[in-house]
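Quick notes on the structure that follows.
Only one protein chain is missing; all other protein chains are in place.
So, chain A:
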Amino acid sequence: MIKMATTKTFDLVIVGVGGQGAILASDIIGKAAVAEGLPVTASETHGMAQRGGAVENHVRIGCKYGSLIPAGGADCLMSMEPLEALRFARYLKKDSVAVINTQQIVPVTVYSQKIPYPELDQIIEIMENVTPNVKAANFTELAKKAGAAQALNVAMIGAVSKYMPLNPDNLKEVIARSVPPKTVNVNLKAFDLGRDA
C-alpha cells in the first residue's frame, strides 16, 4: 500500500524523450501548486537536448530553495518511457514511487550501435529492486483511449496525482486552461483514466 505524502513537500522528477510534453507536465503541476499557495521551484531541459534526446525536469513542491533534486532525493519518478526510467533511477530512494509508461520509443543507437533495448519485464524487475512502489502501465494507450496519444503527459499526471500533495480538482482546472482549447475534454478524460489506472 503506497501512502499519500503527509507533508506538503514533494520532489518529483519527470523524465522522457524530447517532444513528449515533459515541459507542459511540469508546468501544469507547478501552476497547480501556485494556485494552492505553495512555494514551488522547477527545472527544465531546453535547447539542443530537446531534439529527441533524453529529457529530465525537476519539480519541487513546497520548496523555496534550488530546483535541482539530487540523486536519491526524489519522492516520485514519472517516466514517460520505460528505458528512461532506468536511466534516471538514481533519483529514487527506497520509499519513492516510480510511475512508468510502458510504451517504448526506441533510440537510434539501438540500430546504429547495436546495443539492444532491454526487455520490458527486465526493466520493471530492476525498478522493483530499487523501490517496491512501481506503477507501470501503458499510459500512451490510455491517452489514445481518451482521444489522443499526445495526452500521455496528462494521463501520467493523473497517475502521479494520487501521491502529490495537490488537490486533483485544482489540477484539472489548471489542465483545462493549459492545454489547447480543442483538446480540453480529451485531456481531462486522460487525467481521470491515468488516476484510475
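For the reader, a short list of remarks on this structure follows.
The definition used in the following text is that a residue touches a chain if its C-beta (ideal position, glycine included) is under 8 Å from a C-beta of that chain, and two chains touch if they have at least 3 such contacts; residues count from 1.
We adopt the following convention: contacts and distances are computed from a predicted model.
Remark: of the listed names "Indolepyruvate oxidoreductase subunit IorA", "ChsH2 C-terminal OB-fold domain-containing protein", "Acetyl-CoA C-acetyltransferase" or "MgtE integral membrane region", the one matching the undisplayed chain in UniProt is "Indolepyruvate oxidoreductase subunit IorA". Residue A:S26 is the one among A:S26, A:N133 or A:S161 that touches the chain missing from this view. From the options A:E44, A:E141 or A:D192, the residue with contact to the chain not on display is A:E44. The chain not displayed touches chain A at residues 17-18, 26-27, 30-31, 33-34, 38-54, 65-73, 83-84, 86-87, 89-90, 92-93, 106-113, 115-118, 122, 126, 129-130.
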